[in-house]
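Missing here is one protein chain; the remaining ones are kept as they sit in the complex.
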Amino acid sequence: MKETYIKELQQIQPNNPVLIEGLPGLGLVGKIAMRYLIKQLKAQKIAYLYSPHFPYFVLVNKKGNVRLLRGTFYYWKNPKEDSNDLILFTGDSQSQTIEGQYEIAARMLDYAEKNHVHTIATIGGYRMEAKDKPKVFVAATSQEVISKTVQAGASLSASGSPIVGTAGLILGLSKFKKIDAICLLGETRGYLPDPLAAKSVLEILKNTFNFDVELSGLNEEISRAEAMVTRLQAIEEKRVLQAEETKKQDEKKTTYIS
Amino acid sequence: MKETYIKELQQIQPNNPVLIEGLPGLGLVGKIAMRYLIKQLKAQKIAYLYSPHFPYFVLVNKKGNVRLLRGTFYYWKNPKEDSNDLILFTGDSQSQTIEGQYEIAARMLDYAEKNHVHTIATIGGYRMEAKDKPKVFVAATSQEVISKTVQAGASLSASGSPIVGTAGLILGLSKFKKIDAICLLGETRGYLPDPLAAKSVLEILKNTFNFDVELSGLNEEISRAEAMVTRLQAIEEKRVLQAEETKKQDEKKTTYIS
Amino acid sequence: MKETYIKELQQIQPNNPVLIEGLPGLGLVGKIAMRYLIKQLKAQKIAYLYSPHFPYFVLVNKKGNVRLLRGTFYYWKNPKEDSNDLILFTGDSQSQTIEGQYEIAARMLDYAEKNHVHTIATIGGYRMEAKDKPKVFVAATSQEVISKTVQAGASLSASGSPIVGTAGLILGLSKFKKIDAICLLGETRGYLPDPLAAKSVLEILKNTFNFDVELSGLNEEISRAEAMVTRLQAIEEKRVLQAEETKKQDEKKTTYIS
Partner (left out) sequence: MKETYIKELQQIQPNNPVLIEGLPGLGLVGKIAMRYLIKQLKAQKIAYLYSPHFPYFVLVNKKGNVRLLRGTFYYWKNPKEDSNDLILFTGDSQSQTIEGQYEIAARMLDYAEKNHVHTIATIGGYRMEAKDKPKVFVAATSQEVISKTVQAGASLSASGSPIVGTAGLILGLSKFKKIDAICLLGETRGYLPDPLAAKSVLEILKNTFNFDVELSGLNEEISRAEAMVTRLQAIEEKRVLQAEETKKQDEKKTTYIS
């Protein structure tokens, strides 16, 4: 394998398809959103993306079987008429090299073009302090898609802010094809998996592209994540208190000596 | 995108053209000079340079629109007869890989050759302590261009000094084409954007290549930069004083103990 | 040399061949196992693998002769009828680049396919605290090979654990050929060469693929390795004791002062 390539498992005839991408990144927002969407919609596996720019290890599954790191494309036929079918993409890892980042995004766009995708949505996280309801920021290649998501509740990304990795490069490279692309970034503290940010992004997505999916299934994962954050904050507070106490003791000694 | 490539937006028929290049680097001298020149001359966008060797992120603009990192070529028709038209180049970033540095400079030279450019000028910064009037150092591929800039007020670069990045490699690679190339380096402290160094370089350039451009428009930016330096120096002096005070206190304690 | 390539020294007509691979890695388990197997079976050199992704130095031998870093394939004709001939592979180093890791594994699979190899076994180490009898973990590309090694005494690899480097990528890439592949990882502390882990892996291998090899020849090397570990543990314990003593002394001083 000298280059990134896509191995198709089955051909599809999608109706008005939108491609949604989410890879591991800040707060795992993209990965969590895609994993949930694929499971909830019972989407079908249609292709793998392999690349020599992924990390050089393989993964073992429960039965002891082994596989390369890869990305996977899934297909979901929208039961609503005159609506968007979905092609969903997620994977194990981002590219480990700069050139690989460009190559993987380019191959994904080739595949999208071949399947007559007119719009691609990419998902990521945006580092922020916590809030009850995380905002979702949008950036895109055309004003029209931006308006649609803003109507669905998204906020405009700050000017000058970079979008790193596959979620960003797909937008940058999509202009060379006749494909619109949009990136939705969920606010997240970023250092822990953040299903709440993922849910916020999915809410915007389903309203923008008009597909039905029940999101309440994420609530349990959200509760667990919040409990974890509370626990870590308690530990951190205790650590800070102890550090202050130690510092006071040290100052007492110093004063005594001088 | 597997290689650096140039996407032409419009064809030009330049008269006796000179290409001027300035990318981000020390003190942002090249970038500031080019940005000013392009704006002041109202130069027209004629081509983009894309590369998989640029960093792997995209930028968001004020309207939420997204674009790849890139370089841009601009064209300015000189109203004077028997004079030099200008092709101006600037961009977001230098290459992130060694091979990319060589590839980007080579592609730029191909484009210059195609447009019958006879001379290329590259702009950068040269690290020095501050002076009222920063010197401009020159290095070039032919003695003739060196003489012209020295007459215009430039000083000869010190022997053995390296010129790093695109500004240097264009000169090194230009010998394989029949194109002269010259590099102008403005003296700068380098750690802050330095419009004064940029202005000094532009003065040499306009006299060397005989084009008119009003440079006083940079004065306000220069004042702001100087105010910033003064502010940082005041902070630094205060920090040094405090460090000395702390040291004295520590010595008192030590003396007391021993 | 622009790419990894295999230089064949002689053609073979193997009977039902299995390829066994072991390169330097954790505890040198793979390298020790292969070196022993090659010597004990008096296997014949049949091909070299060279790569520009190996480190950029050469090695000097006892006579002052020099050679590139490389991998070497050996061939052993199994005297038992209706049994597996072996192709054995070991080498000086793993690839130093990500792309090289994929390229080398791919070239090895090409060579295996050409020689009608139906199964490949790769060998590595798995970091664990010491035990008398190290376990051997197995992961593979098909359930059938897994069963065979589990019957021979191997344990199933934990789900989600990565297998890094050539030993892993061969499994991942073997699916693109019609070749089964299996990886055996011997438990090892990992920071020293570990012949006991190598022996444990070889025991599983000979029972799985039904070839005879006397393994007691490794016992002396195992004793030496154990003596070395005991010596290092004694040094470490002494260091810890001294550190504790120093700490007590420091605390006495501190107590005195405050």
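Things worth noting here:
For clarity, chains are labelled A, B and C in written order, and residue numbers in each chain start from 1.
Heads up, the rule we're going with is that a contact is a pair of C-beta atoms (placed from the backbone, for glycine too) under 8 Å apart; a residue touches a chain by one contact, two chains touch by 3 or more.
On a predicted model such as this, the values are computed, not experimentally measured, just so you know.
The undisplayed chain touches these shown chains across the complete complex, B, C.
Listed residues B:123, B:138 or B:202: the one in touch with the omitted chain is B:138.
Touching the chain that is not shown, out of B:9, B:164 or B:227: B:164 (per the contact rule at the top). Between the chain not shown and the residues B:51, B:78, B:101 or B:115, the one that touches is B:101.
Of the residues in chain B, those that touch the hidden partner chain are 95, 98-99, 101-103, 106, 138-143, 146, 156-165, 168-169, 171-173, 175-176, 181, 183, 254, 257-258. Where chain C meets the chain that is not shown, the touching residues are 1-2, 52-53, 55-69, 96-97, 252-253, 256-257.
The rule is simple: only the chains that are shown with their structure count from here on.
Shown here, the protein chains touch in a chain-like sequence that does not close on itself.
Although chain A and chain B share one sequence, what matters here is the overlap of their interface residues, and that overlap falls short of half of the numbers used. Here A is the chain whose Cα centre lies closest to the centre of all protein Cα atoms.
Centre-to-centre separation between chain A and chain B, using Cα means, comes to 37 Å. With each centre defined as the average position of its C-alpha atoms, the distance from chain B to chain C rounds to 52 Å. Shown for chain C are the residues in touch with two or more other chains, of which there are none.
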